[in-house]
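Excluded from the complex is one protein chain; the other protein chains are retained at their positions.
Labels run A, B and C following the written order; every chain starts at residue 1.
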């Protein structure tokens, strides 16, 4: 397929590279142009403006937040103005349900199509084409774009014909991951203050009822207090839980555990944890229980 | 080994039966004597009094709560008085850390030995010898009792030489399970009120990052709103989170998520949910968001 | 003084009337023009457009939320474009700190002045000139506008020279009021379920340590379950606690009690409490404890 790709960050570069490898014709755009260089060497076309990435059948956006997507979509040079009739905007970013609704509406009004297809996985999964993709939108459009999804990851999960549903699934699931971090933080503070070895406790958990990747990954980080470098930085964690809470507010769904987690992120950032991995909120439970070794790490 | 077994409830009967099958000589006691009948037919000795179950190398207690264990351990006819010097009390019940400490101290003072070995698994796992066992106590005693543990489950996890550590691990882990229920309850209320199918969401979760038994089990119960009959009843869930909070209070470890879960259990019981499975606390998130179908089920 | 007044709702009409009574020359604007009628009969000038209310030394805005103020301030016909150099915009609305910062900046850039002067009191206090005013901005501007404040209430409290500070004080204080409602809701559910008379309990509280207007007002409403008609409607309560949380997020101040209250408002609205007084969140504590009489009132 002939496709544009906007946003060449840690995630986007790997994704665009995999599209190229799969034989698609990719035109890449990034605000900081230098990041496009490697991809152009591998065969990508270079777009000097967002509009230049909008000439194909579809354009994928993979950006950090609502503001970045709004700039790219609604600007003078943006997708709404530049995309041809019938062309598809595939939004892979983790954005608010509200923005996804607005995009669906505005693309529709402009005779364009819109899919939301947020992804799960860290940069290494993006680079190796092992992302999980959660997609929603018109069935025909989803089908048309399946060759693109196939280049990004082994499995695409469909959540109906309303694009914003995929964003809701993404936000709910990131909240679930954060809830694992909070729960592990509390449980591990308890066993550690009780004199046990936290890593040994994690080994037990992941050998029995909690034998899931998310417990292995975060249990290990928390037990080892390895919060730097950040795989997913704390401010992004705050952003995602805020978006989940915003979706809950809009739908009138109270989420007390998400509220608790939001407060944890604020405390972490207030104490100087901007550059830490989002799993560092687990350390706050340790600090609140007076465990000294961790107190040093954040304060 | 020659061993006594006190407490023939849903869990205990299966465990005692497996000890018999493994060739151990088992003397069983239960307050309601009729429950001992089947086991006696399979070869168990019958103990009319607790003391009669204390003549062997070890005695296992598998009772519902602290009060039941206190009655059996500290009564006139109880373990402290009846056990021989060097005999081992193996406490498999989910009891408080404080009681476990008291048992360790009093058995020690009486020249007896004490192991805590709480188990993970539902009655069917107890019956089929598939429990996970978390054990702590003197290494020699743990080794001596391994043949018993081998009859109960495929794997025993050791947590050091202080028996109460095993109880702390048990309580922390039950809190972790409850945290999964709360988190799923909130996330699923959010996606359901957003128009999605909760079961489809659970299928996605357990096919990707949350591929663990605990998410499959509880995700399915919550999506299907199958809270009766109770696999583990709500009042027991309240008891366990209360014991985790008590351990936290004693160790000075705040557990805000456990506090939230405790409040959920109280609300569930206040609204008449005594006989429901503990996963029914997930329904409160649905009710608080105005989802009507679930409101009917609890109220 | 020669002053414009924009926003003639329940609060604004009384305030504008008091300015007239105090001898000021007042030009009134309201989106629904009919509301201006009575004031015009009492001597106010009528403004057909917002800009027509901007010809004097100052213009007061008293609107329901950020959106309404943004429309009036930043529109084609709005304050930023219409106000003369040196003229003062006095914002009495309960708006976000962020919007207040933006107004201060934009008015400054336009050579205009900006004061924030949110008010405390219900419509009857507005009508009788008994509002408490919390004001912040340049000292000279505050002094110049004191004759206006004197017409609105007996006392003006100054909070420094940065206008948004007054908004922060307003939001913090509304959060404190909501915290009284939540605390009373829980305490009264406890004593009521314990068999005591809630009104008798409120009488005790307000005769001793809690002899403050806010406990009398809300204690009475909660004890009597008088949540209709709303003095201050639940959606406005949600708005204010959301703005307090937003200020906390921006300043990196976790507010767990505010988070709890926000979740209460969402649950109240989800269950159909849109038209109830904001004190109805107290009823949720009663419902969660299974007190039946209140369950009827909300559900």
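Note that a contact is a pair of C-beta atoms (placed from the backbone, for glycine too) under 8 Å apart; a residue touches a chain by one contact, two chains touch by 3 or more.
Note that the structure is predicted; figures quoted are calculated from it, not measured.
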Per the touch definition above, residue among C:58, C:115 or C:187 touching the missing chain: C:187
Of C:126, C:238 or C:258, the one touching the omitted chain in the full complex: C:258
Interface with the undisplayed chain - residues on chain B: 242, 248-249, 252-256, 259-260, 262-264, 266-267, 269-270
Residues from chain A at the interface with the omitted partner, ascending: 256, 263, 266-267, 270-272, 288-290, 295, 299
Interface with the undisplayed chain - residues on chain C: 97, 120, 132, 134, 155, 157, 159-160, 162, 165, 168-169, 172-173, 175-177, 179-180, 182-184, 186-187, 189-191, 193-196, 200-201, 204-205, 207-215, 244, 247-248, 251-258, 260, 285, 288-290
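Everything below uses one rule, namely that only the chains that are shown with their structure count from here on.
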Self-contact between copies chain B and chain C, residue sets same or different by half: same
Identity of the chain that, by mean CA position, is farthest from chain C: B
Centroid spacing, where centroids are CA-atom means, of chain A and chain C in whole angstrom: 38
Chain B and chain C, separation of their C-alpha mean positions in angstrom: 52
Multi-chain contact residues (two or more partners), chain C: 256, 263, 266-267, 270
